[in-house]
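Have a look at this one.
Note that this complex is displayed minus one protein chain, with the remaining chains in position.
Think of it as A, B and C in the order they're written, each chain with its own count starting at 1.
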Amino acid sequence: MIQFQCDYNEGAHPTILQRLTETNMEQTVGYSEDPYCEQARELIRKACQNDNIDVHFLVGGTQTNTTVIAHTLRPYQGVISAVSGHINVHETGAIEATGHKVLAIASSDGKLTASQVEGAVMAHRNEEGPEHMVQPGMVYLSFPTEVGTVYTRSELEAISTVCRKYKLPLFVDGARLGYGLCSPQSDITLPQLTELADVFYIGGTKVGALFGEAVVITNEALKRDFRYSIKRHGGMLAKGRLLGIQFATLFTDNLYLKISQHAIDEAMRIKAVLQESGISFLIDSPTNQQFPIFSKAQLETLGMKYNFSYWQQMDDEHAAVRICTSWGTKSENVDSLIEDIRRMAK
Amino acid sequence: MIQFQCDYNEGAHPTILQRLTETNMEQTVGYSEDPYCEQARELIRKACQNDNIDVHFLVGGTQTNTTVIAHTLRPYQGVISAVSGHINVHETGAIEATGHKVLAIASSDGKLTASQVEGAVMAHRNEEGPEHMVQPGMVYLSFPTEVGTVYTRSELEAISTVCRKYKLPLFVDGARLGYGLCSPQSDITLPQLTELADVFYIGGTKVGALFGEAVVITNEALKRDFRYSIKRHGGMLAKGRLLGIQFATLFTDNLYLKISQHAIDEAMRIKAVLQESGISFLIDSPTNQQFPIFSKAQLETLGMKYNFSYWQQMDDEHAAVRICTSWGTKSENVDSLIEDIRRMAK
Amino acid sequence: MIQFQCDYNEGAHPTILQRLTETNMEQTVGYSEDPYCEQARELIRKACQNDNIDVHFLVGGTQTNTTVIAHTLRPYQGVISAVSGHINVHETGAIEATGHKVLAIASSDGKLTASQVEGAVMAHRNEEGPEHMVQPGMVYLSFPTEVGTVYTRSELEAISTVCRKYKLPLFVDGARLGYGLCSPQSDITLPQLTELADVFYIGGTKVGALFGEAVVITNEALKRDFRYSIKRHGGMLAKGRLLGIQFATLFTDNLYLKISQHAIDEAMRIKAVLQESGISFLIDSPTNQQFPIFSKAQLETLGMKYNFSYWQQMDDEHAAVRICTSWGTKSENVDSLIEDIRRMAK
Partner (left out) sequence: MIQFQCDYNEGAHPTILQRLTETNMEQTVGYSEDPYCEQARELIRKACQNDNIDVHFLVGGTQTNTTVIAHTLRPYQGVISAVSGHINVHETGAIEATGHKVLAIASSDGKLTASQVEGAVMAHRNEEGPEHMVQPGMVYLSFPTEVGTVYTRSELEAISTVCRKYKLPLFVDGARLGYGLCSPQSDITLPQLTELADVFYIGGTKVGALFGEAVVITNEALKRDFRYSIKRHGGMLAKGRLLGIQFATLFTDNLYLKISQHAIDEAMRIKAVLQESGISFLIDSPTNQQFPIFSKAQLETLGMKYNFSYWQQMDDEHAAVRICTSWGTKSENVDSLIEDIRRMAK
């Protein structure tokens, strides 16, 4: 079976494994205080064009979201998120486990708008007894979103402006950041994101690493004692250099964006053939996740050779699935899928 | 500098890296539901001589302790631990972060005794208003302990008996399990441990893996929904197979115990020369962590070539340090250290 | 100003103050282990026609909701609630503070339906990876609801049946229980509620007491160690007898229902005159909370003499307000309000 199920079906970019092997028996101190982590931090500072950011390395996305959010909020505050946000849906209540409510806002495309954020803050402030309700304390958004959509630069600027107006730190979940930055619909760069967000992370798990997320903190107030929060949430990797080596590799020779571009290219080839074939989509995604709506018969045909993620039942006869490409997707597998879709469409 | 600072200075046993490289571009499903994890589970069941255990893979020790303890306790219960227990000292309050008190019990050698456990339970029950105090809900102990000591089989049996009498699940932190099992003072086997504990883990991070801890659950009541708890605490690795491959490798051809034995052999060589040289110890450890007490002058001499962990100031002129060996310790480095200790002692 | 703002504008039923005064200098043990609490428990058991219930006394509603929910759920579980449920809106995240997500379900009338509950459970179970989401662990509903509506007996039976089918404890928030039981639309009795719920409470704060909620636990599994949970959440009143004396008074000579009936009678008089006057309602409430929609001009007129709670803006010219009666509402104040509404309507 060929897997298009998710963007973590393979291991890591081969260069990463090679670097891990080369450095394997070197001795370094633990907990990300080694030279490889320092090197990775420097490379990320360069890529972000900002010398004044703190960079921390964590292992996975849920852990990172939990750590950043619990570190940022006061106890009685909640985090504003699209209702489809990963923290609201797919983290088994990890945010609530830290004592905070996710303040979920309706969204049909996985995105928040600046006016929604402002509306939520104003609604809270206009309450007669606001202290009876959770106070909005920060904004969480995913770039790209869980359904593959991307914010434009101006949309992010508008949200960032509202956040600064109301002193709400803006946190960007970049579990798939590379795929967002390389999307044909995206007009934002890493340095620009660094300016707009108070804290964000550069996803490694889904973009070429074995695992790992690089948290970038730009907001001074959030920098203090972040390592305590990492440890408290079980995210301080003993052999922290594994993260340093991986991110140093990804940020050498522009590897991170190169392999992200590959995933986007392959996804766009699939998207094009689906469109040609008259297949409709649950949502128009410009990134590595595509959400075509297939009939039962189509799913049966394709399902003999390919694995997709079941996403949503549309009606008795149709369901939306998720097709993912990634840094590791083989072009011949995409060729094969394209051919099979074409054949099916005839 | 040669590092004897801790047991996570190197990467992983080379066979593990080789296996990760060989399998790198294979496609598997995520979240430890892949065939490699299943294989590792089978191998661990065999090593434990018990087909009825649940085996889960987590990334690190603090995460594992937190997940197991929060999964096991009722909200108003606490976990009994030696005052020197890792959960009580070195996890930045990760247990308290889940709402539970660590019920710390005095210990001079890092170990709990059965009578201490029974005493704590009885003291609680004999309170006039026990509901005003945290109820003891489980017992945590480390094997080997944080100061390198090991429980004998009969000590563990006695604790296990008390735990079952009072229905307190017994949780064994095996971050360094291999080094405990291979200790010359240890008379317990993995299958015996499996019988005595309700839940324990087999440490990978410190024993040959890049990272990873294998949780073994024997108590039926604790098995239910454990995967929810893993996810809630951010411990569900997306590319779970990385854990499966590592533990499958460690539990093939007895590799886990073989490399543990190496660490013990090297530690015993160091211990012997220290003893010959008239160096005293903070504690008599039969495992891979040794705690010699050096004078300032000795520390300066050795400190030019070797890194140890500073452990405890003894008096103005003396301090105890920790010297760690591991699966990855090179014998020539130990030779060198031995020679230097001898030279210094003359 | 005459207050119709809420149902806790006055102190307590005079008999309660008289009993507190009579017993004031008696000496009793603390923490609700005194004879008055025992008497109150017996009276409540009689009123519920069930000798096998546990009865506990807490101080306020948020505290009670938090204590019951945190006591009932496993860590990774959440509580199903109508989106308008008090726990989801007006408790400053007190439930999330205990680590649990409120699983909010859409509702236009403040009520849940049995099929919504079943749907939520089934949706969860049918997930591919249910452990990535919060597991529904119990059901919370308010009787009457936050918008004054009541469940019929058959509606509650249907919900209770679904709950038992899926082993979800059913928790009924009875902060205004008396007003629900006395509603003309209600066909359920206290003994019937006792049979259908796993745990519920009889609100005192809003129904004649200075403060206090009596928690009734029918489900055996939830009885164990509940006093620990009360204490852990800061709800164990030192002078517990204050609660015992109040509830013993309320459950003597049927006082609780008599004074509830008074509130309903007064509310129905107001409702009738509003209807006669052509005023429309946000929702058709058969209990002590009424939600008429007034024009700006009407609000200005009535606002000179009466305080209501602002509830919801309907359009530029109209807003819904809440008018509350209670056990303590004076009939002459209602007479006055009725007259003023009539005058205004002319």
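Assume contacts are C-beta pairs under 8 Å (C-beta built on N, C-alpha and C of every residue); 3 or more make two chains touch, one makes a residue touch a chain.
Quick caveat: nothing in here was measured; it's all calculated off a predicted structure.
Colleague: By the document's own contact criterion, which visible chains does the hidden chain reach in the full complex?
Modeller: A, B, C
Colleague: Of the residues A:G85, A:G99 or A:P144, which one touches the chain left out of the display?
Modeller: A:G99
Colleague: Out of A:S107, A:S160 or A:S229, which is the one that touches the chain we can't see?
Modeller: A:S229
Colleague: Which one, B:E96, B:D109, B:E155 or B:D225, makes contact with the chain that was left out?
Modeller: The single option touching the absent chain is B:E96.
Colleague: So one chain is hidden, and I want to know which residue out of B:E128, B:D315 or B:E332 touches that hidden chain in the complete assembly.
Modeller: Checking each option in B:E128, B:D315 or B:E332, the one touching the absent chain turns out to be B:E128.
Colleague: One chain is left out of this view; which of C:G30, C:G119 or C:P184 touches it in the full complex?
Modeller: The one listed residue touching the chain not shown is C:G30.
Colleague: In terms of residues, what is the contact footprint of the unshown chain on chain B?
Modeller: 75-76, 78, 89-93, 96-102, 128, 131-135, 309-310
Colleague: Quickly run down the residues of chain A that touch the omitted chain.
Modeller: Missing-chain contacts on chain A: residues 31, 70-71, 74-76, 98-99, 129, 131-132, 135, 225, 227-232, 236.
Colleague: State which residues belonging to chain C touch the missing partner chain.
Modeller: 2-3, 5-6, 8-12, 14, 17, 20-21, 23-30, 59-64, 66-67, 91-94, 97-98, 205-206, 210-211, 228, 231-239, 242, 328
Basically, only the chains that are shown with their structure count from here on.
Colleague: Give me the ID of the chain with the smallest distance between its Cα centroid and the all-protein Cα centroid.
Modeller: Answer by centroid distance: A.
Colleague: Which integer distance in Å separates the CA centroid of chain B from that of chain C?
Modeller: Those two chain centres are 50 Å apart.
Colleague: When the C-alpha atoms of chain A and chain B are each averaged to a single point, how far apart are the two points in Å?
Modeller: Using C-alpha averages as centres, the distance is 33 Å.
Colleague: For chain A, write out the residues touching at least two other chains, lowest number first.
Modeller: Expected reply: 91-93, 97-98.
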